[in-house]
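Our next item is chain A:
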Amino acid sequence: MRNVFAVARKDLVVEWRARLLLVRVLPFALLVLVLFAVALDSEALLERAAAGLVWLAAMFAALLVVQRCYDIETADGALDMLLTSVVEPSRVFFGKLLAVVGQLLVLVVVLVGGAVVLYGVRVDAAGLVLLVTTVVTAVIGLASVGTLYGAVVAQLTGRDSLLPLLAMPVLAPLLIGASRATEAAFGSQTIDLATGWAWTALLAVFAVVFTAAGAASFATLTEPDA
Partner candidate 1 sequence: MKDLGFILLSWSVTLGSMALLALATLRRAKSLAARVSDDQKPWL
Partner candidate 2 sequence: MSDTTPTPHGAALLGAGTARRSLGTATPATRIIGLLTLATMTWVVVSAFFITSPDVVQGDSVRIMYAHVPAAWVAYLAFVTTAIASGISVVRRHRTLGFDRVAGASAEVGVLFMGLALVTGSLWGRLTWGTFWQWDPRLTTTLFLFITYVGYLAVRRIDATPERRAKRSAVLALLAVLEIPLVHFSVVLWRSLHQEASVLNPDGDVRLDGLMLFTLFSGVVAFTLGFVWLVIHRQRLQALVDLQGTVGLDSAIAARATEAVLR
């Protein structure tokens, strides 16, 4: 367990030193929200679509975070060193996952704030509880898929365009669930809170499935090629 936290701390420290999340990813994500407004050109439509737009922007930005998570390793074979040391591959996965979850939580909170400010979204107390639950479960799911598929494309040429192509179809259920649940939390006419909670159940299943899959596949993905 200590190893998991050690790996997570290492990743977060590297990220903090470079401050890429702060300086590049968050501005990019907010920019996407602004561009949606420009493209859709209707405040009524924006307010209705806010939930979906937040999670779309989150998905795009999350892939940037994940790419970075693996690029820092491949620069000098750090990942190989990490794995040939005593740390078990699944623990490395959990450590990386934890670091990505941390960064994505910041990202999504900022995006939700952006939606409140830019799209005129309002959240009441009951909606807030649903919103927090949705954000946490969805972020874990997003992070697990990202960390797993990041490992699949790690060190491959052209991985920057591969990762979106591979990860986005897999993230579709997450996008559907997170958007509907967030829509309910934002007080939509068409989806009530109960349905929103049902969607978070799907999000939880998604998170569990891909976290488990990630832990299981990490050894195969990172073992030295015979």
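The rule is simple: a contact is a pair of C-beta atoms (placed from the backbone, for glycine too) under 8 Å apart; a residue touches a chain by one contact, two chains touch by 3 or more; residues count from 1.
A word on the picks: all candidates are chains of the complex that A comes from, given by their letters.
What you are looking at is a predicted structure, and each value in this text was computed from that prediction instead of being measured.
Only one of 1 or 2 makes contact with chain A in this complex, and that is candidate 2. Interface residues of chain A facing candidate 2 in the complex, by the touch rule stated above, are 148, 152-153, 156-158, 162, 165-166, 169-170, 172-173, 176-177, 180, 190-191, 195, 198-199, 202, 205-206, 209-210, 213, 217, 220-221, 223, 225-226.
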